[in-house]
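Note that one protein chain is taken out, while the other chains of the complex remain in position.
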Amino acid sequence: MTEPSSIYLDYAATTPVDPRVAEHMAACLTRDGCFANPGSSHAAGQAARAAVEQARAEVAALLGAAPAEIIWTSGATESDNLAIKGVADNDPGRHIVTAKTEHKAVLDSCAFLADNGCELSYLVPADNGVVTPSQVAGALREDTLLVSIMHVNNETGVINDIAAIGALCRERGVLFHVDAAQSAGKIPIDVAQMPVDLMSFSAHKLYGPKGMGALYVRDNVRLRLQAQIHGGGQESNLRSGTLATHQIVGIGEAFRLARLELDEEMQRLAGLRERLWNGLQRLGDVHINGHPEQRAPGFLNVRFGGVGGESLQFALRDLAVSSGSACLTTSAQGSYVLRALGLSDAEAMASIRFSLGRFTTTAEIDQAIERVSREVTRLRELAPDEGIPHAADGQS
Amino acid sequence: MTEPSSIYLDYAATTPVDPRVAEHMAACLTRDGCFANPGSSHAAGQAARAAVEQARAEVAALLGAAPAEIIWTSGATESDNLAIKGVADNDPGRHIVTAKTEHKAVLDSCAFLADNGCELSYLVPADNGVVTPSQVAGALREDTLLVSIMHVNNETGVINDIAAIGALCRERGVLFHVDAAQSAGKIPIDVAQMPVDLMSFSAHKLYGPKGMGALYVRDNVRLRLQAQIHGGGQESNLRSGTLATHQIVGIGEAFRLARLELDEEMQRLAGLRERLWNGLQRLGDVHINGHPEQRAPGFLNVRFGGVGGESLQFALRDLAVSSGSACLTTSAQGSYVLRALGLSDAEAMASIRFSLGRFTTTAEIDQAIERVSREVTRLRELAPDEGIPHAADGQS
Amino acid sequence: MRYSELVTDHFEHPRNVATAAGGRVGRAGDRRRGAIVEFYLELDNGRVASLRFRAWGCPHTIAVASWLTGALADREQQTLLPLELDNIATELGLPTDKWHCILTAEDALRAALEEKDS
Partner (left out) sequence: MRYSELVTDHFEHPRNVATAAGGRVGRAGDRRRGAIVEFYLELDNGRVASLRFRAWGCPHTIAVASWLTGALADREQQTLLPLELDNIATELGLPTDKWHCILTAEDALRAALEEKDS
């Protein structure tokens, strides 16, 4: 249980399941529900199978994809692994392009391949966090097999121009994977317009269940992918394991709701985010990390001058937000994503990601502004007068 | 929804979630529950983390293991993949012993390794389905890395002597993996008594959620295992991906209930199984597949002489049971497990697995006997008098 | 496997099951191939006077045989063969991989016609 007074502004870490989604899930769990194995041929199994296929159509609908292009996985981590390693296993030893600001699931899949004969190029984005098409173009080689660039960054909310990067890849005959865990349901996606070959999704970033994900595999790319989990041959042999009906029904309903509510929710969140930013700016010496406009609506990543990162986090512990970790001399480190944007470790640690979502209210935003302002002011007042960098300090 | 009149006797395919488990899961889904990311450092995240660790202790308790020896996965399929490929990746090119009657998740992981430089030996059990320690002993070589033999077979319920096979492996310095997806919660398991190094589990075989599993990794074997899914470094770096709190809480509660109710339930199911068998035997020309005694209580796999397999299945479609598939001339085939026990394809297809579980009642068993008897009798009467093999036919 | 309503009906309620021998007996199929059909045919003046069956195999085999006993009732001997496979398959909603079930029935019917009255 979260404490009653706690304000949840960590929707990019995970979202609660929407009650409407939870209801659908509950109907697939117990004896009186759709609990059977979707692989069983009896009537109960076929009812479960129908629910699974309906969910597949809903997930496809949010992306403008065909249902057959959706593969169920256990989350975006697995989707990223399947996409990247699955492509490389099919065509080993070639060159792969990605960026330093990708999620660990992409970076560690790439690191694994680097240990196993692939060559990797890691793009470093500009200070605004954007990976540009021309950077990608500059990194492509004769033997490039795959480019993996995320849609929306999970720490800053910065949006990459997937359509342009995809067009480039297609022109050069290179496969293109996109980690869209943070964009689905937050900004529009249309695979008919975006020349993407593989795209990773996670249910728990848009009010569906944790432990459930999907991989979009463009029809003509299916055969270029090797399964990573072997067994019963589910999901056209690309992902074995009993299908988790309740989880699948959950992701389906979550994607359906996201599709219906996307436009309205984008506007609402953008408004709340501006309100938060305006409130925090009054503190002075507060800075946005990442591109100030090219960002998904729910994200605000800011750094505060004049306070220690760990103290800021501890002072704001009633606020569920994301932040770097302890000080330089302990083993913990500031975010590697923010470091890639040119921030010092201390700056990265004094940064906080506010991520807003479906249940965020104006009152919560106002309370958050008040708590942050109170604590930042208090900590700044506690600090020695000199030598503590405020806005004047160029580096901060 | 299953039809109201349908009787579910397919608990080995999957079980409904116990309502007590569903209740715990529901409490981890929505905003008022324990929904946060167990990897987040704020209070909400730490509450989720605590729930995850409590569940780990419950899973460990059913096995006599230490909590730190339990790794969360998305199911037994993934556990089998992680165990087998994870060990082989760490020490490539060596010899592996398994059996023809293993689950596809084991066989296909092994087939993948066979394509990638490992040598495989596949044991064929006796007609009773038991893989004996002496068979394993006969297959071990100087360069054998791993033996993978299941505890309880998913089609026949036959139990292998894991303690004896494990002792043998330990003596020879060979790693031992056991797929225990069908034994956990059905017969006792104690890793303190069983020299097992790796053991796979699935929640949905014992009234927990689908899409959730665990791998037991004996403490001193951890370093011999390579992760198969890379990313955020969860589960001591052995399995990345956001932990699915509700799923984990579900497996924890499922294992807890299974531990508390194991002895009583074993007795009850054995009684129901005997009642079913006695009822079916009155038909004549009915035969048990697999060892008649060395079996987990809930399983009864029988073949019926004198009826076509597909017709039997269609006639019994109101009964949710497992069976082979269509006739020889269509592409579908009888169970490879039953074929490995020496059955012809036609016999395998005229076989039915009844698997009983927590919600099975005496009334359901009696109804099942009545329906099966009525349909088998009807189909036998419809068949030409001569040439249709009944009990007299040696092969059937 | 999908079963049409007509197949289901004939499988559940087979028509004209031969409960005793009588007439010409034609038999086809074998256990290995997964289907056996027996027809019991009585002719009267070159017309089908009685057609009964027994069958072992898949639901389609049973349904096809049962359905044929009705569809061919009263028909002239000359017009019985060959069976109109296409039409039968369509009428009964047979999947394409199930056509061999009709062939087994056709073979049994041919055998019955070739048989002397018993």
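As written, the chain order gives the labels A, B and C, with residue 1 at the start of each chain.
Assume contacts are C-beta pairs under 8 Å (C-beta built on N, C-alpha and C of every residue); 3 or more make two chains touch, one makes a residue touch a chain.
Quick caveat: nothing in here was measured; it's all calculated off a predicted structure.
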{"item": "Omitted chain's touching partners, listed by label", "value": "A"}
{"item": "Touching residue (missing chain; options A:G33, A:G308 or A:G357)", "value": "A:G308"}
{"item": "Interface with the unshown chain - residue positions in subunit A", "value": "306-308, 310-311, 314-315, 325-331, 346, 379, 381-385, 387-389"}
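Quick note on the criterion: only the chains that are shown with their structure count from here on.
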{"item": "Averaged-CA centre spacing for the pair subunit C and subunit B, given as whole angstrom", "value": "43"}
{"item": "Between subunit A and subunit B, centroid-to-centroid distance (C-alpha), Å", "value": "35"}
{"item": "Overlap residues in subunit A, where contacts from two or more other chains coincide", "value": "41"}
{"item": "Two or more partner chains touched - positions in subunit C", "value": "1"}
